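Structure first, commentary second.
A single protein chain has been omitted; all remaining protein chains appear in their positions.
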Amino acid sequence: MNTSATAESIVASPETGFERPNYLNAEYGLRSWLLTRDHKRIAILYLISVSAFFALGGLFAMLIRLELLTPEGDLMQPDTYNRVFTMHGVIMVFFFLIPAIPAVLGNFLVPIMIGARDLAFPRLNLASWYIYTLGGLFVLWAMVNGGVDTGWTFYTPYSTSFSNTHVVATALGVFITGFSTIFTGLNFVVTIHRMRAPGMTWFRLPLFIWSHYATSLIILLGTPVIAITLLLVAAERVLHLGIFDPRLGGDPVLFQHLFWFYSHPAVYIMILPSMGVISELVAAFSRKRVFGYKVVAFASIAIAVLGFLVWGHHMFVTGQSIYAATVFSVISMLVAIPSAVKVFNWTATLYEGSVSLQTPMLYALGFIGLFTLGGLTGTMVATLGIDVHLHDTYFIVAHFHYVMVGGTIMGYLGGLHYWWPKMTGRLYPAFLSRLSALLVFVGFNLTFFPQFILGYLGMPRRYWSYPEEFQVFNVLSSAGASVLGVGFILPLCYFIWSMRYGKRSGDNPWGAVGLEWDTPSPPPTENFYTVPVVTHGPYEYNTQEVHARTSHPEARVG
Amino acid sequence: MSHNPESTLKWYIAVFLFLMVMTGLTVAVAKMDLGAMNDVVMLVIAVAKALAVILIFMHVKDSTRVTALTVVGGFVWLGILIFFTLNDYLSRGDLLLNVPGK
Amino acid sequence: MKSQLPLFPESASSVAPQVDALFYAWTAVSIFFTALIAVLIIYFMARYRRRHEDEVGLPERAPVWLEIAWSVIPLLIALAMFAWGTQVFVQIYRPPADAVVYYGVGKQWMWKFQHPDGQREINTLHVPLGQAIQMKLTSEDVIHSFFVPAFRVKQDAVPGRYSSVWFRATRPGVYHLFCAEYCGGEHSRMIGSVVVLEPQQYEEWLAGGPAGQPLTASGAELFQQLTCQTCHGEGGSGAGMAGMAPRAPSLVGLYNRQVALADGRKVVADDSYIRESILNPMAKVTAGWQPIMPTFQGQVTEEQLTQLISYVKSLSGEGGAEAGGGTAEVGTAGGQMGTPAPQAGPQPQ
Partner (left out) sequence: MASTAFDTHLEGPHGAHGGHHHPSLQHQFDSLEQQKESSTLGMWMFLVTEIMFFGALFTAYVIYRSLFHGVFATASHHLDVTLGAINTAVLIGSSLTMALSIRAAQLNRRKTIVLFLLLTILLGGTFLGIKSVEYGHKFHDHLVPGPHFAPEDPAIQAVADKAQVFFSLYFIMTGIHALHMIIGIGLLTWLAIASWRGRFDSTYYTPLECTGLYWHFVDIVWIFLFPLLYLIGAHAR
């Protein structure tokens, strides 16, 4: 193939300063970004908007922690506080945690990792970003006009008949954003099924792909349910239809069933992609195949399936029948097993590995620790007798932050640090990035561990003021939050800095294997100069290959 | 899918007639009082109609296994939603609660 | 003054020690596994650190027994905890035979309580020490949740139905009562206290309060006021008025019995059913009776409803019949299936 020869000839060494054609310099101008169909550029668009929402959600978190410094409600009015924690929840859950890894890292890497030129439906992919933005605008509009105070859970009948805030705009925003998630998931499933490179069999797929496949299935099966449920809430407010209205004999608990049918699996939408990232990181920085590859792959699918059968464990004290609660509790115990197996397998991967503690690996190891605690406390609250006491207390708040922040955000930041050289062709400062990983880990534990104790003591969540005896732990938590904040701001600064001033990374700064490391950094628009032919599974390391692969050892991070 | 246009035409017409007859049948049966069987017959007919549409009009009969699995998966998941929700409501009498404990 | 740095919540009910035992057992398991993972990671990190740039890990050896072991052992632990947890859960919700029923109604943003003898309170609940108390909860507006950390009990109060939880206080004192389900603006001020008194002090407290009358008595008065007896008979006996054929089923022995409905289904006549039948009589009509009862929606408050229910309950003696105890013939007992009820008889009120 003649074009292939041309491609070889234009591979220039980074030292010459000559930039090879890649997806970043293929076209210039805002228009070329806003109308792009390149999955890599769309990933960058998502990176920017997701980061903006993360910053906004973080700002609300800071306001919450400031208010809770003292037992009295002194910083803001209770109505304001209710809006603040609602906006924090809505923005973090629907506009950051759910899209973060799939829409940014997944979008960038899924086609490259399976050896495809693009996702199956590039226009749908772009549309998904616009839909996400549109949904975001609805929520921002609601926020600017006074916000919404129902909590991110939108429980009826408060949300349908009692709240005087912008429930409809927010619900519609979440409804719309749901479609962007659906389009991303749909794209992934079809791409993984139909667009794999020659030789890329299912068991040669990286675990990142397996976890994104499992995530996409959850997205497809779960998201429509919350979409219609929120639509019903909006219809109940606007059109006075009464599906959940207790005054008409409707049952508000039905709303909770439908809500959690999506929103519990949504937790796995957040954590599964992160688990995929961790598998990649642990393998790359141990230079070893992930221990029990097939077990980890099937564990992702098992989590996706079982995750749909446990939603009722959010409703143990809502008047659900005891029998139903028992069924949901026992299945919740089962879903803990594949998660535990993953943790054991990652730990075992380190055994006899060649472990290098570069920044992404620090995040990965932090993830394993935090997720272990998050998961174990999850099984605690899935135990019926304990949940009665802990339900709706700060124990729950701490638990899900361990899973979502300790899990999803650690995975997201770890993945971003790992693939940043792939996305931009640049390196970031090694010391600062390690410092930020440390700050995030320490700050996180300081913020959320005291909340376990608060919850066990009985402090209910969503309280704007609280009895005095809870103050010490709240102060600790607020102090930790400020450390955590610094830990999050640092990467923002050095990532932006590195785009212009960072050292050039070369194609493969980590000496990692995987199709994404076989193509230049940043990759060309079509991802590969020649279509890769896959002959072996992922994570096959041997000395010669690593030596040949590793780009510019002198420029290596750390 | 079947690439013989003659046979597809026959199938399409057959399915169309089947659907029409079944619609008539379901209305006729609904006007008889069969007690709880009314619901059962109604649903059996609806499922039969839906199956005919899925298999023939939507070409699942001649499609890949992945497609067939997708369809089955969709309905199984709907089953999960309905089953586990109903599971709560049908055991709501809180029978257990009304039996005094020790 | 409470401790400034408490680590353990107060424990003041009969189930609290059981919940705590379960909690500590789980905590121990969690600490063990977290420590195990942490130690292994730190050890592997140091032992297998990368020593030169081209070093790679050894080929993976993944023995099957290991995978099975670390799947099955956590599974067994989790299932054991599930069994233990479920046993505690059932204890938290299944009231003992001697439980006395108190009613609680949540309202934005206060708790209204009714004692069995008619005493009413807002945001404070006095209870006697050692007495099993079943809280029947409902709400006038949004979902609230009755949460007493010291008792380790919590139950949502859902509008439109009754939910229930019970406790037996074991230590006198004043304990926090929280609303645990977010209920709007003043959610964090919907707090109150549960005051546990020695039985004798409780009696004194009751005597000191404004004189009320027992719930059943208020219910009986209300029954007359609303002229329920016109159809259900004096005392809910089901006897027809002035020699006429009865128009409505007897309420005697109804509570907690199974009722056959006109559409062929059977339901248990629990609090929620009776409440619904008063507010929305056409929803579940007893088999063999004409659907002629008018609705009382808007005419009775949640508190009055609890009084009526207490009264109906009292017609079945202590605690009512055992649920599921036979497919009760309540529906047809006094009902003379054959006797055609008046098609459109004069309706009460």
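As written, the chain order gives the labels A, B and C, with residue 1 at the start of each chain.
The criterion applied here is as follows: a contact is a pair of C-beta atoms (placed from the backbone, for glycine too) under 8 Å apart; a residue touches a chain by one contact, two chains touch by 3 or more.
Bear in mind the structure is a predicted one, so any value in this text is a computation, not a measurement.
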* Selected from A:56, A:90 or A:189 as touching the chain missing from the view -> A:189
* Structure fact -> Missing-chain contact, candidates A:113, A:172, A:205 or A:227, resolves to A:227
* For the chain that got dropped from the picture, name the residues of chain B it touches. => 3, 5, 8-9, 12-13, 15-16, 19-20, 23-24, 26-27, 30-34, 38-39, 42-43, 45-46, 49-50, 53-54, 56-58, 63-64, 66-67, 70-71, 73-75, 77-78, 81-82, 85-86, 89-90
* To do: Spell out the interface residues on chain A facing the chain that's missing from view.
  => 1, 3-4, 7, 37, 116-122, 124, 182, 186-187, 189-191, 193-195, 197-198, 220-225, 227-229, 232, 235, 239-243, 245, 247-251, 254, 257-258, 261, 526, 528-531, 533
* Asked: List the chain C residues touching the unshown chain?
  -> 262-263, 265, 280, 282-283, 285, 291, 295, 297
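FYI, only the chains that are shown with their structure count from here on.
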* Distance from the CA centroid of chain A to that of chain B, rounded to the nearest Å? -> 37
* Asked: Of all residues in chain B, which are in touch with two or more distinct other chains?
  -> 93-94, 96-97
* Pull out every residue in chain A that's touching 2 or more other chains. => 253, 322
* **Residues of chain C defined as touching chain A within the complex** => 2-9, 18-19, 22-23, 26-27, 29-30, 33-34, 37-38, 40-41, 44-45, 48-51, 53-62, 66-67, 70-71, 74-75, 78-79, 81-82, 84-93, 108, 141-143, 145, 147, 149-150, 152-156, 158-161, 163, 176, 178-189, 191, 276, 280, 283
* To do: State the interface residues of chain A toward chain C in the complex, per the touch definition above.
  => 73, 78-79, 82, 149, 151, 153, 155, 157-158, 161-163, 246-247, 249-253, 286-292, 295, 316-319, 322, 325-326, 329-330, 333-334, 336-337, 340-341, 343-345, 347-357, 365, 368-369, 372-373, 376-377, 379-380, 383-389, 391-393, 453, 456-458, 460-469, 471-472, 511, 541-543, 546-547, 550, 553, 556
* Any idea which chain A residues touch chain B in the complex? -> 193, 221, 225, 253-254, 257-258, 261, 308-309, 311-312, 320-324, 327-328
